[in-house]
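In this view, the complex is presented without one of its protein chains, the others remaining in place.
Moving on to subunit A:
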Amino acid sequence: MKRTNSHLYIIIAFVIAQIAWLGLLALWIYWYVTNYIVFEQVGEKLSPLIDIQTPNVFVFTAGIILIVGIAVVMFIFFRNLSVQYKLTNLYDNFIATVTHELKSPLSSLRLFLETMAYKNVSEEKRKDFLSLMMKDVKRLDNLINTILEISKLEQKKIVHDRREYKAGILFEELVNESILNLSVPEGVVSYECSSVSYCSADKKALQIVIDNLISNALKYSKEAPTINVSVKDNRKKIIIDISDNGIGIPQQYQKKIFNKFFRIDSVNMPNVKGTGLGLYWTKEIIKQHKGSISVHSNGLNKGSTFRIELPALKNKG
């Protein structure tokens, strides 16, 4: 409600400013036209030698330029204000989601610690609780790492360890590693490859990409998820498609989901947790590999396919 109002104020202020400068322009033209004769008479009296046409045109043009200048400055000002407003909204959203992501594992850690401190917990239960606590600690660790790594990436402080890999072998290894990292049950992820190209890649960074995409496919899946990763060549590019049978992504969000802090707010979403940083991070890593990433989905419950395009190395393969 508060945000909608703030947005409305900006629009109203912008409209008023536009009316003001248009009014100013109209006044200026009116003033000039009504005083034109006076200019001529005064000019003739003061100095009959002055070419009366020249200064008049100059005054008129200067006035117009000044007013148009004001309009341009005003436009830039409001544009920046609007960008700033959007950023503030995104930042607020980010703070809310990060706070939530920090507080949730912290609450369960505290709960288990208090439970074990105050209650007579059996050895078996204690082991269960400790394993859940480890999961929460890992989640906190991941969140903090994500924030720090993205900050480094944006400040270009990351030194990439680029090496040449045969794409088919590299991505098979990355997918297998993701299956282990995310404890994906057997048979959920399939892999196929027809690529013979080589690419230059930072394996650690691409692992984050594949982890993020497979993890998203699982989070936004239905009861029995199936994920297919395929790698193929297309002219000078290596195409990596990661397809799932999940809930899909509505058309209007397909470009936005790579924006920083963006999260889809919909009643159809089976998962509301997250910071809105995962896909942004993924996109930035791919960009640093001089590649691109896009998503295609036929709509709700029709799955989605994330496509990564990486440049193939010349004179290889």
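One rule holds in what follows: contacts are C-beta pairs under 8 Å (C-beta built on N, C-alpha and C of every residue); 3 or more make two chains touch, one makes a residue touch a chain; residues count from 1.
The rule we apply is simple: contacts and distances are computed from a predicted model.
Hidden from the displayed complex is a chain whose UniProt protein name, among "ABC transporter permease subunit", "N-acetylglucosamine transport system substrate-binding protein", "Two component transcriptional regulator, winged helix family" or "Na /H antiporter MnhB subunit-like protein", is "Two component transcriptional regulator, winged helix family". Only one of A:Phe94, A:Phe129 or A:Tyr165 touches the chain withheld from this view, namely A:Phe129.
The omitted chain makes contact with just one of the residues A:Arg79, A:His100, A:Lys127 or A:Lys287: A:His100.
On the side of subunit A, touch with the chain left out of the figure occurs at residues 96, 99-100, 103-112, 114-115, 118-119, 125, 128-129, 132-133, 135-136, 267-273.
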